[in-house]
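Following this message is one structure expressed as structure tokens.
Only one protein chain is missing; all other protein chains are in place.
For reference, chains read A and B in written order, and residue numbers begin at 1 within each chain.
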Amino acid sequence: MSSSRSFSIKSLLARHETVLVLVILFEVILFQVLGRNFLTGRNFSNVFRHSVEIGLLAVAMTPVILTGGIDLSVGSMMGLCAVLFGMMVNSLGMNPWLAGISAVAFGAMGGGVNALLITRLNLPPLIVTLGTFSLFRGLAEAITKGAESYSGFSPSFLALGNSNIAGLPAQIWVFFIVAAGIWFLVHRTTFGRSFRAIGYASEGARYAGIPVARNTSLAYIIAGAVAGLAAVILVARLGEARANAGIGYELLAITAVVLGGVSIFGGSGTVVGTILGWIALAILNNGLTRISDYKIMDQTVASVARELSGLLTGLLLLTALTIGASTKTLAVRHARKQSLAKPTSNPATS
Amino acid sequence: MNKYFRELTVAAALGLLMLGLAILAPHFFQFQPFISRLTSQMPALVAAIGIALIIISRQIDISIGSQFSMCAIIAGVTAASGLPLGVAIFAALGAGAMMGALNGVLVAYLGLPSIVVTLATMVTWQEALRLWQQGRLLNLPKGIQWFGLSQPAGQTIVISLAFILLIGAAWAMKNLAAGRFIYATGTDAEAARLAGIDPKRTTFGVFVLMGILAGLAAVFNLVQSPQVQPNCGDGLELKTIAAAVVGGVAISGGRGTLWGVLLGMLLLANVNPALTHFHQPPYWEKAIQGLVILLAVVADGIRSRKARL
Partner (left out) sequence: MKALLQLTDIRKSFGAVRALKGVSFELFPGEVHALLGENGAGKSTLIKVITGAHLPDGGTLVVAGEEVSNLSPSKARELGIACIYQQPALFPDLTVAENIGLRLKKTGVLHRVRWASQRTQAVELLHRIGAEISPDSEVRSLSMPEQQLVEIACALGSGARIVIMDEPTASLTQKEQHLLFKVVRDLRASGVGVVYISHRLEEIFALADRVTVLRDGESVGTNAVESLTEAQMIKLMVGREVSSIYPPSEGEPREVVLSLKNLGCAASGVTGVTLDVRAGEIVGMAGLVGAGRTELARILFGITPADSGEIYLNGERISISNPREAIARGIAYVPEDRRRHGVILEMPIAHNMTMAIHPKFFPGSILRFKAESLLARDFIRDLGIKAYGPEAPGGSLSGGNQQKVSVARWLATKPKLLILDEPTQGVDVGAKSEIHKIIRGLAKEGLAVLMISSDLPEVLGMSDRVAVMRVGKLVELISKENADAHTVMAAALGTNGKDAA
């Protein structure tokens, strides 16, 4: 949890974040040795430029998962917001920045629909967001009649997706602002505290007078709004708004969150962990495309990098889950042993 | 309230849809197209039986689309290499059982939430398949199509087998101890344990069964066309979960019947053909599907809220 004052090597190693940093370092070394042009400024710009949308979704998914919920609809929400954005700019002739803000507002409204169904009707988040997952994507497809796309955006808007500011991709700065905001919310405000309380024991939180429905709603609304923002950034990068924007992104975002050590049962986890989980995934994706000297199934690794990184992502998620579950069991066993060994001692083993 | 209220509501909705079609688009009921359409819905029905059992035991499995694709390709490759059809079917069912067993171990014995486990296995199988097949269509040997019979005969076999399976499963859920283990585990795993049921084994078993049914569904799909695509199972999880939820299987576990699932399946599967027959654009299918899922859970939510007060 937050302020632990001891800095022994053992406790540092036990922290999930440390393990992730080591994993990232390992990845960097591996790809530098095996791949070509991996450790270059340009490539690293690319790593983050091409995955910032997933980073945004992952960071915004963190509060939702902390409350013990899940939001499967964020990828579809991106598709819907992208299409709405394209329509506002192209068909209605709206200023792209104004349209961008509207897209974020639509995202927040979509999140509000999830929140309403989950908190007011007490429906399970899984099934509600599975329904909106289908609904939002379906609306996007219906608006574009399954095929149309919007393009021809102004260069000043496209710069958001393709230019650099102070040596870093423009959208990375947006990510920094959003991530810092959500970090503050989760770790420094009573909202973050209540997300955890709700995740650990939502009834217990209610008995302590925490506005459970209101705060849970906030998490879903933020997730929706950030999905809208991610859609705008994606459109700015690709120069095109299509109904299939963000397909499968919810999985990648959830993977990043779980890899980042946020408990899928709710309650524990950090925003920094999520960001590290996302970086580890992003480097994996990019690194594989740099390996052209090695072959797998008669193809160079680079040419099947997408499939390979998808496969590895899935396996990684499974491994992380398994390790998470086994350490939980081990911790329980350990605690029991300790309390048995010293039956009369002060009951202060965690 | 009547125990079968939901089933009756869905049946009424389905009846209305059919009535509307009969009046406005009678060619919907021409025999051969109707049978063909029904046949093409059978693989999803078989998978929906599995998903219903999963949801009744208070779990979820969103990896079944990937399982389905994987089984279809494995069976296809086996058949394409010249082995007899029986071996191909066996390979599909075996592969399904193994994939289901992996989900089952992680969910039942490691206590991980099924949504995340199956999300992970979904991605894993999907990408493994893409890596393996590179998106190629797989051509199937002649003898596979319709089990080497004529199309009408093959269609009859597929439809009858699927319905026999459904009736058998519905009977088993009511009359075999296994059925009650599943209902009991889904209602209250701790109470089930105290009653001497092993909820872990039950959950594991249901996931394995789901895998086998996904394999069988893949076989039913395989025999319908000369080729098989590595993404043939995409979206199957949503389709089946929607059918189960609409058919009155409570997402909170322990409640629901396979008859409801059948009705839900038929209602949802006919939305799109109905749209075409009413001369409406088909792009609304997914949105309608999502809306129907939400309507069904909202109805459940309001109902259980009333029950609580």
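In this text, contacts are C-beta pairs under 8 Å (C-beta built on N, C-alpha and C of every residue); 3 or more make two chains touch, one makes a residue touch a chain.
Worth saying up front: this structure is predicted, and the values here are computed from it rather than measured.
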Residue of A:Ala205, A:Ile233, A:Val272 or A:Ala325 in touch with the missing chain, whole complex considered: A:Ala205
Candidates B:Gly94, B:Gly154 or B:Gly254 - the one touching the absent chain: B:Gly254
For subunit B, residues in touch with the removed chain: 174-181, 183-184, 187-188, 190-198, 205, 254-255, 309
Hidden partner chain, residues of subunit A it touches: 1-4, 188-194, 196-197, 200-201, 203-211, 267-268, 335-336, 339-340, 343, 346-350
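By definition in this document, only the chains that are shown with their structure count from here on.
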Inter-centroid spacing, subunit B versus subunit A (mean Cα positions, whole Å): 30
Residues on subunit A engaged by subunit B in the complex (per definition of touch): 70, 117, 121-124, 126-128, 130-139, 141-142, 144-146, 251, 254-255, 258, 264-265, 296-297, 299, 304, 306-308, 310-311, 313-315, 317-318, 321-322, 325-326, 329
Subunit B residues within the subunit A interface of the complex: 60, 106, 110-113, 115-117, 119-128, 130-132, 134, 238, 241-242, 245, 251-252, 281-291, 293-294, 297-298, 300-302, 304-305
